[in-house]
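Every protein chain of the complex appears in place save one, which is left out.
Every chain is named by a letter (A and B) in the order it is written, and numbering of its residues begins at 1.
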Amino acid sequence: MRRTSIHKAQKSKTPWRYAFYVLVALLLGILFSYRTYRSASAQQPAPTPSDNQVNQIAHQLYCPVCANTPLDVCPTDACRQWRDLIRQQLSQGWTETQIKQYFVQQYGVRVLAEPPQTGFDWLIYVLPPVIILIGAFILFRALRMWTKPAPAGGGDGGEGNAAKDEYVARLEEELQKRN
Amino acid sequence: MVADFGYGVITVAFVVALYSVGAAIYGERTKSARWVESARRAMLLLWPLITLSAASLIYLLITNHFEVSFVYEVTSREMPTYLKITAWWGGQAGSLVFWSWLMSAFASLVTLRKWDRDREFLPWVIVVTSITTAFFLGLVVFYENPFAYYWSGPDHNLIVDALGNPIISMFAPAAGASIYIPQDGNGLNPLLRHPGMIIHPPMLYLGFVSFVIPFAFAIAALITGRTDDRWIRITRRWTLWAWLFLSCGLVLGSRWAYDVLGWGGFWGWDPVEIAALMPWLTGTAFLHSVMIQEKRGLLKQWNMLLIILTYSLVIFGTFLTRSGVLSSVHAFAQSAIGPVFFVFIGVTFITSVALLIYRWPDLRGETEMKSMLSREALFLLNNLFFISVLVVCFWGVVFPLISQLFTGQTVTVGPPFYQTAVAPLFAALMLLMGVAPLSAWGHSSLRTLGRAVWKSAVAALVVTAILFFTYTNNPIALTGFFLVALVLLVTFQEFWRAASARMRAQHENVFSALWRLVGRDRRRYGGYVIHISMMLMAIGILGINLFQVQTQGTVPVNDSLSLSGYTVKYDSVAQFPGPDGRQVTRAVVSVYQGNNYLGDLYPRIDYYPSDQQNMTIPGERSTLKDDLYIILVDWQPTAANGATFKIFVNPLVNWLWIGAIIFLFGIIIAAWPEREAEAVRARARRVPQADRKQPGVAD
Partner (left out) sequence: MTEGTSSTPRRGVRLWVQLIIWVSLVGMLVIVAIELNRSQQGQVARGDRISNFTMPLFSGFELNGQNQFNLADYRGKVVMINFWASWCKPCEQEAADMEQAWQFYKDDGRVVFIGADYVDTEPEARAYLAKFSITYPNGPDLGTRVSQLFRIKGVPETYFIDPQGILQYAQIGPFSSVDEIKSIINPLLK
């Protein structure tokens, strides 16, 4: 199909424009749904502490004694006592933060399901993104290097020989594969 | 006597394994085929020997020989026979024998293939597999001996050490000591007495052990300097099976956790769960990137690194579970094998990495990548994201240790951390799953990709919009569903395009077109089926993670709790002794939706007096739309106080299990053996198909 060079220049912009529109549409969609979602989920807590309210806080804590068991799930007597303690504190008007702080003070920071974002434990949140970004950087460097066009053939004898040797090596490998 | 025989045989096996390693190395160094053959025969001898030992152990288990410490620890008289057999892997010592048994079986299988083209690999494959087998056998012989007896002194009292623990050994610890025979055994941990729990460890071990074979070939390739992809082609099917077993093990473990542990979920981000997930992540990355090496000769160094990582993570995961470094519901009891494991990991990992660095320049790629959007580049992106998930998991598992070291306080890294970190990475992987099948090997541009994907993308957007108006406005869920729809549509489109081309060219109907199509390129279309199954599983995971609702309440008899349109009425409760000595408290609840009676459910609490352990078994009602999941939390004998129930509604979760079954089909398709002649004939009469292929590249 013949095209004039002008048309070709214009056509080559089109896929990018499409991609741009799609991306904008997606972002708008996400923002819109985010706003409607947030407004729906703001609710008032019930006045008396129900099992669900206790569980909601207990879910963010781990049993101090059993291994790796969240507090809302743990079936032992001790855990039942801790859940009753949470219920009592809720009925006294303690906030979630206060309750969690109390548990940390009593039983150590390992009782939280997530390390706090302060002090040394800040490292757990920072390191993965850093390492992933480093990995992405290495990847793009490698891709850039690999997609560089090959140097023009000929040149001096040394370069030509290098290419020939590489070619010979590849040929040998292919033969070995087939054999 | 049987125990002595079992221990003797496994000690012989250990010596034979060491001999096999030595003979293989000696034979390779002196280029003596006789010594290498001797090493091979020695390695073949291992499996029969370990089978004899395992048979002895099983015999002891089912005949109640409680004087053998392992039998005492994991069985009891009241257990049914099939459970006594599966108790073989229900404890540390027995499971090490099981590991060795599987390892020797697979090593033997691999040596029974034709070696004509790859004679130089043989000694090193023997060395690696035999060293691994020898290591596990050594653990059994020296540290965790399942055949050791209890002893009593002349006063007929059990001989104990300073801390009050019984001394166990094969031979009399003191003069005049005699074997002590307890009346009954301890019994298997109640958590393990469940069909799901029976098959989950063997599946995981099968997966772990199978990954040793590609690793062995990779090391052989590194040592011999065979820098081509021969080692990958040989072990291609092993890798696939290893991946299958590991995936099944993970899914089975999840299903068991969901059905039996009774906390309403299937994956708790427990460190030991993650320890099994990590080799799966590198294994999946490896599965994809070896395709790049086969098609384009690139990434040889990276593939080596991936398989080394997979093997090391397998051993590391086994180490984490058994050494007591991490506390976990899964972990075996504290044991002295931790340090030995650690040394083994250190030595193997350092040696492998050193070998790789030594061979690094020889593994340079053959061709170059033409475009950043070619399939190779997208596969590389896929690898980046899988390794990123690995980094998150590894860091989360190791961080409590680091925190303990530097601050003296340990922390818990729980689900919120992992979920937030891993979700965007998996979303990116799903996006890649939707785009990569449309890109071509070697060359793709934004325009060609855009042209290929825009129809599916728009259709996926439409689906998402429909869901927005009818189901949810949660942005994360909508993004997830968009990606699921995109991948499903793109994959179906791929099937359809190729099938319709066949139908036109060969005048076949749609079914035989699909059948021939899949038969012609099993790996690609098996892979597509696996992608489809993964998306079904993603639907389940999105449903339960984002839309799960729960409620808990205490109700007297005949009163009810409501959740999400369901009404659960407490009818009655009964207590009765169950089989194998447990005490069962079972509640009967009836379920209604509006005014429709849906049926009865029976959540229960099983109490095991010997272990003083409770198991809460939920009552479940499963439909495609959701799961109604009821746990009996507590129960008071007086009618006024009633019972406490915790109710979950888990939307869409059954798609997870459906996806898992389809996943099995996908793997079977992908791994189905292809006869060489058929492949050649297929290439000879190549049907013009819609996909572009690089000329001259082997399929």
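One rule holds for everything that comes next: contacts are C-beta pairs under 8 Å (C-beta built on N, C-alpha and C of every residue); 3 or more make two chains touch, one makes a residue touch a chain.
Keep in mind that this is a model prediction, so the values were computed, not measured.
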Residue of B:338, B:519 or B:581 in touch with the missing chain, whole complex considered: B:338
Candidate in contact with the missing chain, chosen from B:82, B:360 or B:597: B:360
Hidden partner chain, residues of subunit B it touches: 163-164, 323-325, 334, 336, 338-339, 342, 345-346, 349-350, 353, 357-358, 360-362, 398, 401-402, 404-405, 408-409
Touching residues (missing chain, whole complex) on subunit A: 64-65, 76-78, 81-82, 85, 104-109, 158-159, 161-162, 165-166, 168-169
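Please note the rule applied: only the chains that are shown with their structure count from here on.
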Interchain centroid distance [CA atoms averaged], subunit A/subunit B, Å: 22
Residues of subunit A that touch subunit B when the two form their complex: 12, 15-16, 18-19, 22, 25-26, 29-30, 33-34, 36-37, 40, 50-52, 55, 60, 62, 66-70, 73, 75, 108-115, 119-121, 123-125, 127-128, 131-132, 135-136, 139, 142-143, 146-148, 150, 170, 173-174, 176-177, 179
Of all residues in subunit B, those that touch subunit A in their complex: 117, 226-230, 263, 268, 270-271, 297-298, 327-329, 331, 365-366, 368-372, 377, 380-381, 384, 387-388, 391-392, 395-396, 399-400, 402-403, 406-407, 409-417, 421, 446-447, 450-451, 454, 457, 461, 464-465, 468, 473-475, 478-479, 550-554, 614, 616, 633, 644, 646
